[in-house]
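Below is the structure I would like to discuss, written out as structure tokens.
With one protein chain withheld, the remaining protein chains of the complex are depicted in position.
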Amino acid sequence: MWSIFHKLGSPPWLYKISGSILRWLLPITVAALAIGVAWGLLFTAPDFRQGNSYRIIYIHVPAAVVALAGYYIMALAGAVSLIWKMKIADIAMKACAPIGAAFTFVALVTGAIWGKPTWGTWWVWDARITSMLVLLFLYLGVVALYEAFDNKEAASKACAVLSLVGMVNIPIIYKSVDWWYSLHQPASIKMTGGSSIDTSMLYPLFWMIASFYALFACCMMLYMRVEILQTQGKTGWVKRLASQGSS
Amino acid sequence: MYFDSLSGALQMGGHGGFVWSAYLITVVVVSCLIILPKRKEKQIILALQGALNRQHRD
Partner (left out) sequence: MNQASCQIESTLSTGQFCRRLLRRQLVLAVRRPVEIGNPLLFFTMVVALFPLGLGPAPAQLAEFAPGVLWIIALLSNLLTSEAVFRGDFEDGSLEQLLLSPQPLYLSVLAYIGAHWLVTGLLLALVSPLFAVMLNLSTASIPVLVSSLLLGTGVLSLLGCIGASLTVGLRRGGMLISLLVLPLYMPVLIFGSAAVKAAALGNPAGPYLAILGGMLCFAVALAPFAVAAGLRISIDA
């Protein structure tokens, strides 16, 4: 059983297997996203209260869910890297940061665009958007910390510690902001429409959330491949790979 | 389809600008997330090939 972990911890194996996985996963993910977008944009009924602007939910909520999950994945990878000193976990953690930051950015921007027709202003300091903004800061902090270190091994360890501290803080921050918002804005409108959401709208939403998770996995594999090549550039297997001319 | 025509789909009852711009931004970001690492990977392999060729020549 430990031989599985030994295999998983080997960069060349991961490079090879991610290549074969991506060959089919990436087209499927793109197709699923396209289907989900068409479904949400064109084949669901408009919302009673919000009209057609609610359609943004099909990208805002999946992006937000994956952004938050991505941080936990990053923190988990960091913990594995610190405790078991697995190189793959290190590379996974590094890959999560820019991807997660990008998804958080998408969640924030789409949230703001959704807010304009719904509440009349581009930015509302409601609990969810403010927590998303803090999440963006947490991601950017990890990226900045990595770049600031000259010694890249120390950089990874420092980022692992920071991600773990952030992971502990996210629930605290979310609860604090949630409570703070309820204190200042008693009559708040929840972004997902509060009361029951119609099942015809739930199915495309779940489809998109699943597609976004698949997208996250694909992006992680893509970034991990780049990182593996960059850090293992001098090793034999990479040289053989380059001379074969395959990718 | 819940829209009568293409212009209906584009307008979306006045909210068209918001919805389409949100989706467009997402598409742009997601495309970057996929295309940039793929390009970087090819660049690295090409650079390595070039370095190897130079080594074999010398």
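Per-chain residue numbering starts at 1, and chain names A and B are given in the order in which the chains are listed.
By definition in this document, a residue touches a chain if its C-beta (ideal position, glycine included) is under 8 Å from a C-beta of that chain, and two chains touch if they have at least 3 such contacts.
Note that the structure is predicted; figures quoted are calculated from it, not measured.
Asks: The chain left out here touches which displayed chains?
Replies: Missing chain, whole complex, touching shown chains: A.
Asks: Which residue among A:A67, A:V177 or A:M201 touches the omitted chain?
Replies: Looking across A:A67, A:V177 or A:M201, the contact with the absent chain belongs to A:V177.
Asks: Just to verify: which one of A:N169, A:S200 or A:Q230 makes contact with the chain not shown?
Replies: Within the whole complex, the residue contacting the unshown chain is A:N169.
Asks: Consider the whole complex, including the chain that is not shown, and state which of A:S20, A:T121 or A:N151 touches that chain.
Replies: Of the candidates A:S20, A:T121 or A:N151, A:N151 is in touch with the missing chain.
Asks: What is the set of chain A residues that contact the non-displayed chain in the whole complex?
Replies: 134, 137-138, 140-141, 144-145, 148-151, 154, 157-158, 161-162, 164-166, 168-169, 172-173, 175-177, 179-180, 183
Note that in this section only the chains that are shown with their structure count from here on.
Asks: Can you work out the whole-Å distance between the CA centroids of chain A and chain B?
Replies: 17
Asks: Where on chain A does chain B make contact in their complex?
Replies: 26, 33, 37, 41-46, 51-53, 55-56, 59-60, 63, 99, 102, 105-106, 109-110, 113-114, 116-117, 215, 218-219, 222-223, 225-226, 229-230, 233, 238-239, 241-243, 245, 247
Asks: Which part of chain B faces chain A closely enough to touch in the complex?
Replies: Against chain A, the touching part of chain B is residues 1-3, 9, 12-16, 18-19, 21-23, 25-26, 29-30, 32-34, 37-38, 40-42, 44-45, 48-49, 52.
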